[in-house]
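If you scroll down you'll find the structure; I have some questions about it.
The complex appears here without one of its protein chains, the remainder shown in place.
Right after this comes chain A.
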Amino acid sequence: MGNKQTIFTPEQLDAYQDCTFFTRKEILRLFYRYRDLAPQLVPLDYSDKPDVMLPYELISSMPELKDNPFRQRIAEVFSEDGEGNMTLDDFLDMFSVLSEMAPRDLKAYYAFKIYDFNNDDYICKSDLEKTVNKLTRHELTPEEVSLVCEKVIEEADLDNDGKLSLEDFQHMIVRAPDFLSTFHIRI
C-alpha cells in the first residue's frame, strides 16, 4: 500500500507533510488534481524537482475556484511570480492555508493579502471598493458602495489612518467567528 508511489522521493513527501496540513494520501491526491489540469505539462516523476508552472487560466478553471470572485487574487498571492502561474509547491501551499486545519492567524494573514489589490500592505478605500464590487458583481450603486466602504473603515480602523493595516484586519477578524468556516475550501 504505502511505499509504492514513484512520484516523490520519501524525503520530499516528508517535507510536504511537515510544511502543509496534509497527510501523504492527501498530498498524492492533490498532485493528481494538479496533474489533471494539464497532463502533458506535468511529469509523473517529481523526484528531480522539475520546474513546471501551470498558467493562471488552468488554475482558475478548477471547480473549486471557478465561481470564486477572488480567484485571481488568490492565485496571485500564492504564486511565486505574482502573476497567478502556480508550481506544485504553490498549489499545495494554497490549499493548505485554505484547509480546515489552518489556524485563524494564518488565514487572516493571507486573507489580508488577497484583499489588498494594490499590494501596498494596506487595505485602502480603493481596495475596499474593488472588494465590494466583486462581492456584489457591481450591482450596488456607487453611492451605496462608497457608504459601505466608509462604514467598514469606521468600524475596523483602530489607529485612525484612513486605511486598514494587518493589525486592524486581524483585530476585526477575531470578532468574526464565521471567518474560519467561510475562508475554507474543501478539496
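Quick note on the criterion: a contact is a pair of C-beta atoms (placed from the backbone, for glycine too) under 8 Å apart; a residue touches a chain by one contact, two chains touch by 3 or more; residues count from 1.
Here is the rule we go by: contacts and distances are computed from a predicted model.
K.L.:
One chain of this complex is not shown here; going by its UniProt record, which of these names is it: "Transmembrane channel-like protein", "phenylalanine--tRNA ligase", "Response regulatory domain-containing protein" or "Barrier-to-autointegration factor"?
P.N.:
"Transmembrane channel-like protein"
K.L.:
For the chain left out of this view, which of A:P10, A:G82 or A:P142 touches it?
P.N.:
Checking the options A:P10, A:G82 or A:P142, the one contacting the hidden chain is A:G82.
K.L.:
Which of these, A:D36, A:E57 or A:E155, touches the one chain of the complex that we don't see?
P.N.:
The single option touching the absent chain is A:E155.
K.L.:
Touching the hidden chain in the full complex, which residues of chain A are there? Just list them.
P.N.:
The missing chain touches chain A at positions 15, 18-21, 23, 63-64, 66-70, 77, 80-82, 89-90, 92-93, 96, 98, 100-103, 105-106, 109-113, 115, 118-122, 124-126, 128, 131-132, 135-137, 139-140, 144, 147-148, 151-152, 155-156, 158-163, 165-167, 169-170, 172-186.
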